[in-house]
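Every protein chain of the complex appears in place save one, which is left out.
To keep things simple, chains are lettered A and B as they appear, and every chain counts its residues starting from 1.
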Amino acid sequence: MANNQSGSGSRLVAATLAFILVAFTFSTIYVFAARVWWPPETISLMGPVIDAQLVRTLIICGVIFFLAQLLLAFVILRYRDRGQRAHYSHGNNTMEIIWTSATAILFLALGIAAESSWAELRLRGAAPGAVQVEVTGQQFAWNFRYPGPDGTFGRTDPTLINDSAGNPLGVDFDDPAAQDDIITPVMAVPLNQEVEVILRSKDVLHSFFVRELRFKQDTVPGLAIRLHFTANKVGRYEIVCAELCGMQHHRMRTYLEVLPPDEYQSWLQEQAAF
Amino acid sequence: MATEAHPLVHEAPQGFVWKYIFSKDHKVIGIQYLLLAMVSVVIGMYLSVLMRFHLAWPNAKLPFSDDIMTSEHYLALMTMHGTIMVFFVLTTAPQSGFGNYFLPIQIGAADMAFPTLNMLSFWFTFVSLMVMVAAFFVTGGAPISGWTAYAPLSALGEIAGPGLGLGQTLWIFSLAIFCGASLMGSLNFITTTLDLRARGMSLMRMPLTVWAWFITAILMLLAFAVLLAAGVLLLLDRLAATSFFIPGGLVVSDQLIAHQGGSPLLWQHLLWFFGHPEVYIAILPGMGIVSHVISCFSRKPIFGYRAMVYALFAIALLGLMVWGHHMFVSGMSPYSAFAFSLLTMCIGVPSAIKTFNWIGTLWGGKIRFTTAMLFAIGFVSVFISGGLGGIFLAQPTVDIFLHDTYFVVGHFHLTMGVAAIFGMFAGTYFWFPKMFGRFMNESLGKLHFWISFIGIYAIFMPMHFIGLAGHPRRYADTTGVDFLAEMNPVHLFITIVALVTVGVQIVFFLNFFWSMRKGKKAEINPWHATTLEWTVSSPPPHDNFAGRPPTIYRGAYEYSVPGAPQDYSPQHVPEGVSAPVSDR
Partner (left out) sequence: MTARTATGEVELIEVGGGDRGPASAESRPGRGGDGGAAPLFPQRIYISGIVLALAAMLMFFMALASAYVVRKGLSGDWIPLGLPRILWLNTAVIIVSSLTIERARRLLAPQAAGLRGFRGWPRRWRGWWGLTTALGVAFLVGQLIAWQQLAAAGIYLATNPSSSFFYLITTAHGIHLLGGLVALSVVGFRSWPAEARVNHSTAVTVSAIYWHFLGALWVFLFLLLLVGR
């Protein structure tokens, strides 16, 4: 027994380790609870629902985190080697059953609580009459297309795509529906109106991410993904790319303008004039 | 027994090459794997240091260089850091390294079932690493598509970005070779565990390390075959103009791509069918080692041994069914998100069982704070912290915001990265006396632990924080986005802590190599442990038990049995024999 005793069961080691665990636990909980870092205030109708689920998860995980780390700290302090004899036990089936079913119920309930908001966000289609915007990602820019007064997007053809000639989406201007399409490098949406975005990509995967909208969706070449949101606060927000798309991934940024309906209309007309 | 030739006992090899290079001895192969992982971890850490440096000081010249890092350089480092760490460190060291060395000894076998296959498995891994590293030195450099290599970025070739030409091709070849190596290795592990256990070593008497390696091997057998198939498809898309993953009508740099109708999501499904089990491939062996070490230094049997085994199985089984939780915002059917989400939440249950059982083992124990034990306790703490992050990411609603942010980076680094590495450290400090007959220096070991433990939390918890604030991952720098400016101080903080934490790993390496030659001599069973590796000399002889396989009389963790002569009852000592034969 001579060799393995160096520092074993030492009060100093036990106390230090327990102290680190406690300090880490409290400081982590402080940063989360005081919201030192937190998602920006939401501007989406569904934002509060998502945030509520985030907070619910944070509280449940926070309590488990707190209890588990402190229990670990306690056990280290209490049962360090002081020459006592260890308690001989192979476990306790009742306790196994209790904590198995407790965690199962807790985690599954939390998971099920999140499902209804997911259904609302992703299973329900946009209401008829929602403002339509086609979002197309490319290395390394965002393009937004509005159908114009006729409410119909013109035909596109990849062979017509020519960035330098000012047709990044390959819109076929021989199509009558394409005549009034508006293509912009920034996105504007009207306040308090449901917006249906049609997400596309020209080349590789990108991801359309607006923090304030609590909105993130990969744009997948070959797919047109339809999702919807309603912005309820006027302002200018950053749109970034959240899926690695190549060299300039980190610079693939533009803006979302949430405008009152009249300003939105005049913005559209302004863009159409170009 | 001595006259009956054991079919697996091969003659001790003669000559340096057959003894140390093309050795078929599982112990030599285990050490070869560990050394390969050490080389890889040094490369991987160096890459991460460069990345952290660039994130903290984006406009500064790199140390020892006249260059400011470009974004493609950053992304190449990121891809290679991820790939090297995931495959050549986290898969290699805990499973192939420690598993090779100790699985046969712990079940009382003379060697692995297929020693030649075992040797081939290592050399395939070695070639795979060489091919991977070669990607740095070809035209265009290493790939920039991340370790997940999402198509079509990874499928289009050079046109989509630097490194996506030959570099990406080498990357795929390397992983295909690695798949072959892993399949050979896992087949060996499973067969050995099933067929070569010593007399009396029933399944429920096996050490939890053996269970963990065994279950990990099953996962590897099933998962790497799928990665191989995915790699073949990707390679054909790149080299043979097929269209498995490349959709029609793509326009890259104003150039129309001549592919038709492939599905980028198909790649993600195949990759994550492998990729999620891979997370458990990395961490399950750590769980085994930690259980082993905690029981020994608490001087207590494992609390709920059977529950631990069933939990390992449950984690592995669920791990094969939850790959879709990486794809909530990928464009996959939103209906499938329900199933993937709830199944993922279910993984929280066996994880909690393991955590409670570790704490239950400590409870009422007689805890000795060796360095191995400190790392094992650190593992439990990190596993709690990292694991709970998974509860956020498992819910599609919450994941919408957190997906592909630094929250994910922090989460997986804590769980599959740090926890797995703490498992390796625990194993290294614990088994070093067996492998080399000498102790590692405990004072340096403790220094290594304290700084590492504080360091990893100070690195990876802040990543959770800025992820919660919406910081996207895989950004070469933060200058392109306004809202990231306020997070720069956090990057600076993380980088400084990372430099210190990486620095203290040098202490570990010095301790490791110094102790091999100069460490304090260890006897056969220095920790007074119960399992079979502590019944043979340190280091063990060529065929482990000198042709006399032991007979097993009890479970693996019989510590502090009331009425027993000492506080440990080795597996191979019959009832009523007072002292362990090997200790006399």
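Worth a mention:
Basically, contacts are C-beta pairs under 8 Å (C-beta built on N, C-alpha and C of every residue); 3 or more make two chains touch, one makes a residue touch a chain.
Note that the coordinates shown come from a computational prediction; the quantities given were computed from them, not determined experimentally.
Touch with the chain omitted from the figure is made, among B:V232, B:M321 or B:L492, by B:V232. Shown as candidates are B:I218, B:L312, B:L393 or B:V481; the residue that touches the absent chain is B:I218. Contact with the omitted chain, checked across B:M130, B:A241 or B:A339, is made by B:A241. Checked against the full complex, the one of B:V138, B:I159, B:L266 or B:L447 touching the unshown chain is B:L266.
Annotation for chain B: contacts to the undisplayed chain at residues 1, 4-8, 108-109, 113-114, 183, 186-188, 190-192, 194-205, 218, 221-226, 228-230, 232-233, 236, 240-244, 248, 260-263, 265-266, 269-270, 273, 305, 549, 551-556, 558, 574-575.
Everything that follows uses one rule, which is that only the chains that are shown with their structure count from here on.
Averaged C-alpha coordinates put the centre of chain A at 28 Å from the centre of chain B. Contact residues on chain B toward chain A in their complex (touch as defined above): 71-72, 75, 144-146, 150, 152-153, 156, 160-162, 247-254, 256, 261-265, 297-307, 329-331, 334-335, 337-338, 341-342, 344-346, 348-349, 352-353, 355-357, 359-360, 362-370, 374, 377, 380-381, 384-385, 388, 391-392, 394-398, 400-401, 403-405, 439, 442-443, 446, 450, 453-454, 457, 461, 465-466, 468-470, 472, 474-478, 480-483, 520, 522-523, 526-528, 559-562, 567. Note for the complex: chain A touches chain B at residues 1, 3-10, 13-14, 16-17, 20-21, 24, 28, 31-32, 36-40, 49-50, 53-54, 57-58, 60-61, 64-65, 68-69, 71-72, 75-76, 79-82, 84-93, 95-96, 99-100, 103-104, 107-108, 110-112, 114-115, 117-118, 121-123, 138-139, 158-159, 161-164, 170, 202-205, 207, 209, 211, 214-218, 220-223, 225, 238, 240-253.
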